[in-house]
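Missing here is one protein chain; the remaining ones are kept as they sit in the complex.
Here the chain labels run A, B and C in written order, and each chain numbers its own residues starting at 1.
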Amino acid sequence: MSDTRIGIWLIGARGGVATTTILGLLGLAKQKIPAIGLVSELALFNDLALASWDRFVVGGHEIRRSSLYDEAKKLFQSSHVLDPELIENCRDDLAKIDECIRPGILFNSGSTIEQLAQEGQAHCPPAPRAAVEQLVEDLAAFRRDHQLHHVVVVNVASTEPPVDERTIPGTWDELSRQLDQAGQCPLRASSLYAIAAFEAGCSYVNFTPSLGSAAEALCQLALRRGQCHAGRDGKTGETLLKSVLAPMFAHRNLEVMSWVGHNIFGNMDGLVLDNPENKQSKVVSKDRLLREILGYAPQTLVSIEYIQSLGDWKTAWDHIHFRGFLGTPMVLQFIWQGCDSILAAPLVLDLVRFTERAARRGETGVLTWLASFFKSPMGVAEFDFHRQFQMLEAWATAVRQETPSACR
Amino acid sequence: MSDTRIGIWLIGARGGVATTTILGLLGLAKQKIPAIGLVSELALFNDLALASWDRFVVGGHEIRRSSLYDEAKKLFQSSHVLDPELIENCRDDLAKIDECIRPGILFNSGSTIEQLAQEGQAHCPPAPRAAVEQLVEDLAAFRRDHQLHHVVVVNVASTEPPVDERTIPGTWDELSRQLDQAGQCPLRASSLYAIAAFEAGCSYVNFTPSLGSAAEALCQLALRRGQCHAGRDGKTGETLLKSVLAPMFAHRNLEVMSWVGHNIFGNMDGLVLDNPENKQSKVVSKDRLLREILGYAPQTLVSIEYIQSLGDWKTAWDHIHFRGFLGTPMVLQFIWQGCDSILAAPLVLDLVRFTERAARRGETGVLTWLASFFKSPMGVAEFDFHRQFQMLEAWATAVRQETPSACR
Amino acid sequence: MSDTRIGIWLIGARGGVATTTILGLLGLAKQKIPAIGLVSELALFNDLALASWDRFVVGGHEIRRSSLYDEAKKLFQSSHVLDPELIENCRDDLAKIDECIRPGILFNSGSTIEQLAQEGQAHCPPAPRAAVEQLVEDLAAFRRDHQLHHVVVVNVASTEPPVDERTIPGTWDELSRQLDQAGQCPLRASSLYAIAAFEAGCSYVNFTPSLGSAAEALCQLALRRGQCHAGRDGKTGETLLKSVLAPMFAHRNLEVMSWVGHNIFGNMDGLVLDNPENKQSKVVSKDRLLREILGYAPQTLVSIEYIQSLGDWKTAWDHIHFRGFLGTPMVLQFIWQGCDSILAAPLVLDLVRFTERAARRGETGVLTWLASFFKSPMGVAEFDFHRQFQMLEAWATAVRQETPSACR
Partner (left out) sequence: MSDTRIGIWLIGARGGVATTTILGLLGLAKQKIPAIGLVSELALFNDLALASWDRFVVGGHEIRRSSLYDEAKKLFQSSHVLDPELIENCRDDLAKIDECIRPGILFNSGSTIEQLAQEGQAHCPPAPRAAVEQLVEDLAAFRRDHQLHHVVVVNVASTEPPVDERTIPGTWDELSRQLDQAGQCPLRASSLYAIAAFEAGCSYVNFTPSLGSAAEALCQLALRRGQCHAGRDGKTGETLLKSVLAPMFAHRNLEVMSWVGHNIFGNMDGLVLDNPENKQSKVVSKDRLLREILGYAPQTLVSIEYIQSLGDWKTAWDHIHFRGFLGTPMVLQFIWQGCDSILAAPLVLDLVRFTERAARRGETGVLTWLASFFKSPMGVAEFDFHRQFQMLEAWATAVRQETPSACR
C-alpha cells in the first residue's frame, strides 16, 4: 500500500464543497492544518490501514469555467472562511488540479443547473449512452495518466430536481437498453455519472440528494461490476442534529407535537435550491427521519431559503414543541451557525478514505455502515445517529481484526 | 404480584417535584392522564412485569408545613402547570397522603435549608443516631400500616451544600461509630435518610446532587442489608442535552472550544441554589460530563440563577463554540424551556418502578444501569446518554428472559 | 359624560381576539384584573377624560355558532391563557353579550373564511347594498336598545384575501352605485362593514390587514358622514419589534443586508393565513416598513406558518444580518414568544377608548395619530415606532389643554 496512489474524482469539482475539500486535502498532505473535523482521524480508526493523505490525486468534472484558486479566494471574500495564507501556499497545486478537471455533462439537469453551465464547459449529449462513454473515457484517462490504484468518484454537484422513481426500470438490463435512445431515459446526470463510475471500475459516493446510484437497477450494476457505493445527501448540520436529538425525545417518551426547521444560506447550493423543483429533493431528504426515529409523524415543516448575504454560512433555527408529563407543553429551540463547505469537505474526505478501504478489502454493493454520514442512508432504515455510528464502529472492529499489524 | 402494595417514601414530600409526582401518580392510577414522559411506559419495557400504577402508596418526610393540595394550586398559579380540574378531582386523595407525611430532620443541612423549616415540622437531633432511629421508625410504621411489600425511598428534597468526602470514614463500621457522637459526623441529612432506608430494609434513590448514599461506607451498608440504591441528581434538562449533544461533537471530531450554559429559574430549588454553598453541588454535577465524553476539557461555564418570575420554568441557554475543518469556528446554541417538576416527576416514578423490580429480582448495591437518569451516575463513568440508555435496554433484555410470560 | 354608555361592536365577535377583549373588559369593569398591557392606562393619558371601563357595552357580528364562554374555555385549554376562575365569574355576563351578537355577512370573503361560516349564522346577500342595510339595521338596534351615546365598530375578523385596489372606484359616488349591482362590486365584507359603520353614524377601527375603510372612496364617505376611522392591522409582535429595532440600525448607520422573519402559530388566524391567498395580505403588511425606515431595501423574507400545537401562541424568529465598520458582518436574532389574543385585546380596548374620545371632540376622517398601533398605518408614512408614539403624545397634549380639569 505504501507507494500506491488513489484518485478522487469530484463531480462539481469547482463548487464550494469541492474547493474546500481540495484545499483541505492539500493542507493535510502538507501537514499545514490539524485533522479537526475528520471522522477517519478519530483514535478509534487508527489501526485500519486507511490511506494517508499524501496518496491522493484529484480530478473531476465541472460545467462552469473558473479556477480553483479564484473559487477559494471567492469563498474567503464572501464568507470569511479558508486561510488566505494557505490559499497562496497552494496556488500551484490548485492550478495542477485544474488541469485534471474535464467538462461535465448536462442531462435532464433542470433549468437552474443548466443556466449555471458555461459554453464549451458542458456536454449535452443527444443520448445517454454517449455521455456515459465520454465520462468513462475521462475516468480511464485520469487513472492511466496518474497510475492510480483505485478511483473514488464523489458527487458534490448541485442538487437536481427529484426523479419519479417509478419510471425507472427495475433491472439493469432494461435500463441499459434505454441509454441508447434519446428522449427515453428518465435518469438525470447524477445517475449517468454513477453508471460511468461503475463501468470504469470506480467506487461512487453520492454526497447530494440527487438520485445518483440509488435506483435498484444501478445497485445491480454496481454488484455486477464488483464496485461499492454509498449515499446519499451528506448529513452536515440541521439534519445531523435531528438525528441526534430525536432519539432523546423517543427514549424519554416525550411527545414531539411539532418540529419546525428554517434554514437560510447564501451559496450556490442555496441559489439552486431556491428553485422549488430542486428544493423538493432536499426537503424530502430532511424530513423522513423524524417519523422513523419517533415512530409517529409529528407536524413538521422544513424551509430552505436563499439569503444572499450569508454566503456559505448556513443558519438553521429549529423549534421543537413537545409534551411531557401531565400533558405539559415545553420547547427546545436550537440555532446552528455552520459553514456548509467546511462541514461537508472533511466528510467527503472521510467517505473517500473509508470507501477506498472497503474496496481494497473486496466489499461490493451499498456500504450501509456509512449511514451516519448521510441524511438518506442507502440500504438501511436506521436514522438514529448513535446507532448509525455504532455500525461504523462495528465495521472498524471487523477491519481491524483482518489488518496485519505491520500495515496499521 | 397482583395484589401486593408498594410504598414510595418521598424526602421533601411537599416540594414541587414531590407534589407533581404524587398528582401524576394519582392521575395514572385513575387513568385520567396519558403516559407521556414516562420511560418505563415505552413499548420496550412492556414485558418486564413492572408494578402497575395502582399498586403504589405514598408517604414521606417534610420540614415545611403546608398541604399537597395547596402546593399543587400554588404550582398552577405560579407556573401555569398542572390541570386545575385534576387537582380538584384528587383533593381527597391528596389529603390522605398528607396524613402519611412525617416531620423531616435537619442535620448539617446548611442555613438556607434550615430557614425553610417550620417549627414542629423538623427534628434537629443532637446526635445522628437518634435521627436515624426516628426515620427508621417512621418507615417501619408506614410499611406496617399499609401492609407494604416493599418501600422505595426517594430523595427529592432541596440540594444540600457539598460534603468534603475525604472527611467521611471509608468503612461502614467506622462511620457507624460516628453516628453516636454529636459534632463528629460529617454527613448531612440526605445521608442519614439513606442509612435509615437501608436499615429499614428499603431501597434508596437519590434524585438530588446531595451526597445521599454515594459515600463508600454507605455502599457497604446497602450491600450488608441486601438493599439496592441509585443516584444521583436527576438528568432532566440542560445536562440531558449535553449528554446527547457532546457525543455528536466527539464522533464528528469537531473540537469544542467552549461550552457556556446559563440556567435561570424561579422555584424553591432555585432559591436554595442561590446560596453559593448549595449551588456548588449542582455546578459540579453539571460540569464533569463534557470532559468525560470529549476526552479533553474545553473551557466551560455553568451558571444557575434564581429569577423569581419564572416560577417552576427553567430556561437554559447554551452556547457551544466549536472548531471544524481548516480551523473554522462555528456555533451551536440551544434554548431549553422546560418545567422542572414536570420533567422530574415521571423520572421519579420510573426510578421507583425500575428499582422495585430490581429489588424483587434480588439485585443489591448500586443499580448502575440506571445511569441514563442521572447527571452524576453512581458506580459508572459512562456519560453518553445513548450508551447509558443501552445499559437500560440490556438490563431489560435480561429481566425479560427471566420473567414468566404469565407475569408480563 | 359620567352616565353615558358607549358601544363596542366587534366584527368577528367570538374569535380569539374578541373573546379576550370581552373577558378583559369585564375584568377591568369589575376591577378583577390589573391594567397591564393597556396603553391608554399609562400615566401620560390620565387627564384626557377617556371613558372609564364600566361605561362600555359590547355587541358584534359573527359567522360561527358558539358561545363566548365556550370560546374562553377553549382558549384556556388550547393555550394555557385566561384565568379559569375569571371565566367562571363572568359566565353570566358573557351569556348576555352573546345575545347581542348578530349573524355576520360573507361577501367575496374567500373560500377559507366561507368554510368557517355555519348555517343560519351568516348572510350571503346577492347584492352588497342589502348587506350594508342589514348591518346598519343591526348597529341601529344595538344603539337603540342600549341607549348608547356612541358606537365604535372594530374589525377583528379573519384576514381576507387582498383586493386589487385599482379596481375600486376612486370616489364614493361611483362606488355607491356599484353596491346595488350583484357581481360588480370588488369590495370584500370588511369594507361593507366599514360602510355600514359610517352610514350608521359609528366610528370604525380596522385591526386586521383586510381592506376595511382604507380605500379612498370610503375615506370620502367617512368625512361626509362626519365619522372618524383608523387602521390597519394591529401591531402586536414581530412587526412591533421591527418598527422599534430598524430605527436603531438606521441611526447607527449599520447596513441591514437581510432581515428574515419566521412566524409560527396555531390559532384560527393561522389556519386562515395558511391559505396563500389570505397570507398575501399579511406578508405585504409586515414587509413595507423596513424599506421606509432604512431608506433602502434589504433582502427580506417573512414567512407565516400554521403549527397547530402552538394554539394561540406565536413564536417569531428574526435573523438580522447587518454590516458594520470595515464591512464586518454581524448578526442580531430575536425570538418572540407572545400570545396573540393577549397582545391584541388591550390594543383593541385602547383604540376604542382613543377613538371614542376623538369622536367626542369632533374629529373626523383618518386618525393618523394612532399610527403606533398599526402595521400599515392609514394616512401616514411614518413607521418608526418611537416617532409614531410621539404623534400620540402630541395628540394627548392637545386634548389635555382643552379638557376642563373637572372632567379629568
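As a convention for this text, contacts are C-beta pairs under 8 Å (C-beta built on N, C-alpha and C of every residue); 3 or more make two chains touch, one makes a residue touch a chain.
All values reported here derive from a predicted model rather than from experimental measurement.
*Asks:* Touching the hidden chain in the complete assembly: which of C:Ala189, C:Ile304 or C:Leu343 does that?
*Replies:* Missing-chain contact among the listed residues: C:Leu343.
*Asks:* Just name the one of B:Ser176, B:Gln280, B:Gln333 or B:Thr403 that touches the chain not displayed here.
*Replies:* Touching the chain that is not displayed is residue B:Gln333.
*Asks:* Touching the absent chain in the whole complex: find that residue among A:Arg5, A:His80 or A:His146.
*Replies:* A:His80
*Asks:* Name, in rising order, the residues on chain C that touch the hidden chain in the full complex.
*Replies:* On the side of chain C, residues 20, 23-24, 27, 33-39, 41-42, 81-83, 86, 240-241, 244-245, 247-248, 251-255, 323-328, 330-339, 342-343, 345-346, 372, 384-387, 389 touch the unshown chain.
*Asks:* Tell me which stretches of chain B touch the chain missing from the display.
*Replies:* Looking at chain B, the ones touching the missing chain are residues 80, 257-258, 260, 262, 264, 299, 301, 303, 305, 307-310, 315, 317, 319, 321, 329, 331, 333, 335, 337.
*Asks:* What chain A residues would touch the chain not displayed?
*Replies:* So the residues of chain A touching the missing chain come out as 80, 84, 335.
What we mean here is this: only the chains that are shown with their structure count from here on.
*Asks:* By how many degrees does chain A turn when fitted onto chain B using C-alpha atoms, rounded in steps of 5?
*Replies:* An angle of 180 degrees brings one copy onto the other.
*Asks:* With over half of the numbers shared counting as same, classify the chain A/chain C interface as same or different.
*Replies:* same
*Asks:* Please tell me the distance, in whole Å, between the geometric centres of chain B and chain C computed from their C-alpha atoms.
*Replies:* Taking the average C-alpha coordinate of chain B and of chain C, the gap between them is 49 Å.
*Asks:* Please compute the C-alpha centroid of chain A, do the same for chain B, then give the distance between them in whole Å.
*Replies:* 45
*Asks:* When you check chain C against every other chain, which residues touch at least two of them?
*Replies:* Residues 80, 335 of chain C each touch two or more of the other chains.
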